[in-house]
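Apart from one protein chain that is not included, each protein chain of the complex appears where it belongs.
Chain naming follows the written order as A and B, and within any one chain the residues start at number 1.
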Amino acid sequence: MTTTAPAPVAPPTGRTPTEPAPRRHRRRVTPGRMLGWVVLALLMIVTIFPFYWMLRTALSTNAALPGGAADPLPVGFSGEGFRRALGLATAQESLADGGSGASMDFPRYLLNSVVVATLVTVCQVFFSAMAAYAFARLRWPGRDVVYAVFLAGLMVPTIFTLLPNFLLVRDLGLLDTLPGIALPTMLMTPFAVFFLRQFFAGISFEIEEAAKLDGAGRFRTFFTIVLPMASPAVVTLAVLTYITAWNDYLWPLLVSQSDDSRVLTLALGIFRAQSPQASPDWAGLMAATLLAALPMLLLFLAFAKRIVNSIGFTGIK
Amino acid sequence: MSAETSTRPAPPARAARRRSQEVRNLPAALLFVLPAGVGFVVFFLWPTLRGIWLSFTDSTAFNTGGFVGLENYQRMVADPVFWNAFKVTIWYVLLNIGLQTVLAVVVAVLMHRLTQSMAIRGIILTPYLVSNVVAAMLFLMLLDYQLGFVNELAETLGGDRIMFFGDQSLVIPTIALVNVWRHLGYTALLLFAGLQTIPENLYEAGRVDGASEVRMFRSITMPLLRPYLGLVLIVTMIGSFQVFDTVSVATQGGPANASNVIQYYIYQVAFSRGYDFGYASAMSVALLVVLAVIAVVQFRLTRANQNDMA
Partner (left out) sequence: MRKSVHVAVAGSLVLALGACSSGGGSGSGGSGEEISYWLWDSNQVPAYQACAAAFSEENPDVSVTIEQFAWDDYWTKLTASFVGGSGPDVFVDHLSKYGEFAAQGQIVALDELVEKDSVDTTIYAEGLIDPWRYADGSLYGLPKDWDTTAFFYNEAMVADAGYTADDLWSADWNPEDGGTFEQIVAHLTVDANGVRGDEAGFDKSNVAVYGLGINPNFEETGQMQWANFTGSLDWDYLDENPWGTRYNFDDPEFQKAVDWFYGLADKGYAPAAGVFSEETLTQVGSGKVAMGTNGSWATGTFKALEGIDVGIAPGPVGPTGDRASVFNGVADSISASSKKQDAAWEWVQFLGSSACQDIVAEHAVVFPAIPESADKALAAFEAKGWDVSAFFSYREEGRTFLPPITIRAGEVNAIASVAFEDIALGNKDASSLTEANEQINAVLAD
């Protein structure tokens, strides 16, 4: 969201968040560290193995899968799953391979997903940051009460908000549109406000304090000092928000009705069991899932340094 | 919860000055809060109030019903499926959050103490890139008793096949594990962010004193991580109570209600068995109350931790 480097403000205590991590001493290989590596390696394998299985299944042929269910290699090796996922196979080819025959306009769904996730992320993080700033850095009458009410929003079960929001989006004429899908989480989520407020409250912005600004000055401070200084937290939140928006299912399922607003997660539905007693198109589903996860992975890698380095929490209140 | 100075008593004159400063801040503050405030009122507050109202009516999905007082709540108290759902959900949350938090701490600490590798951090987050629905389908395939790779492997290694999703006592642990797989990286990253605030020189000092890593974990890492742990616990636990997708895809609440968690049951009542919105709303209110109690308790605990640290 911001490209500015963290502001040259000295944090109050501890090491400077912007400073490179102190050079590690070359440590002796102790049994404890060995064990640590083993545990980490095991967790990595468990984490990554299902992805291998997805790839192996994506490269298999559906009709051969039941016969080779536990075969660690692709059964009936074929790239048809990926062709179906990309919408390159004809309906006839697709049906013949145990696919659904429904059309799959991958680039379009990808674009829809990008639009929705970007809309949600940029707006939600920005507006939530504004609110978090007011809760953390400004003193105003009723602040704590309003914040407590916001926090209570964390506890509202999603099932509660589903239908009223659907009716509202309908009344706004936004059914089957991308803004309709984005809207309910575009302005805030309690988690985003909570997360950023805790963060803002913990950092000492000395320039801001010194300036004792009010009115328009507050906005300038917010944009030029607070957001840049908080950028690691903001980016962490943004990436997590982006992934969450990308993977959302039930809400877009209600709002979207046609290709105009079909996002990737919904498009994956055409690879699921089409009738109650049928099997899913495993190869197509896994291929499409991998393809859908790819942009997220690239996004993460692009921002990884920023997320995991020098997040400057100095305390949670 | 409030900023640090507000809890300290202030001399009367300063208090008055601060009071007027607070009032002067009000317009700017309101502007900052306005967009999020609109979003909150429209998409969280109003639906909640409406839901609470519905819980006192006999509304269906299609028709707004009339006021029926506490009827839905009476029905809820007498509904064995509801109580079962509650029990199942709590069991799920305990397993899911317990395991996930322990593992996330382990992963975060290992990442923090062992390596700066970006690849490892990337890998650990990858499961979160897959939607719940697909994750559930994937594990349904991997863990199938007869055809799943995991069972095939177990047998090859001389073990017994395990009926992960089909056994009434294993289904909830299995679903909990699937979701641990998906959320471990997310949770570990949040905790990792917390770990990075711990000054490295504390560890340096520890090493100079000859403290072991275990010792440093106990006396440096854990105490300083606790506030972050509190934040992460609140957020993940509230999410965990609302487990839905995995159940809906993998087990539909089965076998024989053994995985019929509360949000799935609410959804069933609202959308497929009778479209009974009144009753579904009453159960949602119950869930809301439980979540609120948990959150309040945890906030209290987090604040208590803070005192330990000061």
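What we mean here is this: a contact is a pair of C-beta atoms (placed from the backbone, for glycine too) under 8 Å apart; a residue touches a chain by one contact, two chains touch by 3 or more.
Quick caveat: nothing in here was measured; it's all calculated off a predicted structure.
Looking at the complex as a whole, the chain kept out of the display touches A, B. Residue A:95 is the one among A:46, A:95 or A:149 that touches the chain not shown. Among B:163, B:178 or B:229, only B:163 touches the chain left out of the display. For chain B, the residues touching the chain absent from view are 34-35, 38-39, 42, 60-63, 81, 140, 144-147, 163, 165-168, 248-249, 254-257, 268, 271-275.
Interface residues of chain A facing the missing partner chain: 61-67, 69, 76, 91-92, 95-96, 98, 100-102, 112, 115, 118-119, 122-123, 126-127, 163, 166-168, 170-172, 175-179, 183, 186-187, 250, 253-254, 257-258, 260-261, 269-270, 272-279.
Note that only the chains that are shown with their structure count from here on.
The distance from the centre of chain A to the centre of chain B, each centre being the mean of the chain's C-alpha atoms, comes to 16 Å.
Considering their complex, residues 1-4, 6, 18, 21-30, 32-33, 35-40, 42-48, 50-51, 61, 103, 106-107, 110-111, 113-116, 118, 120-135, 137-139, 141-142, 144, 147-149, 151-153, 181, 184-186, 189, 192-194, 196-197, 199-201, 204, 207, 212-214, 227-228, 230-231, 234-235, 238, 241-242, 244-245, 263, 266-267, 270, 277, 280-281, 284, 287-288, 291-292, 295, 302, 306 of chain B touch chain A.
Residues 13-15, 17, 21-22, 25, 30, 32-33, 36-37, 39-40, 43-44, 46-48, 50-51, 53-54, 57, 66, 69-70, 72, 127-128, 130-131, 133-141, 143-144, 146-161, 163-165, 168, 183-188, 190-191, 193-195, 198, 201, 214-215, 218-219, 222, 232-233, 236, 240, 243, 247, 249-250, 265, 268, 272, 280, 282, 285-286, 289, 293, 296-297, 300-301, 304-305, 307-317 of chain A are the ones that touch chain B when the two sit in their complex.
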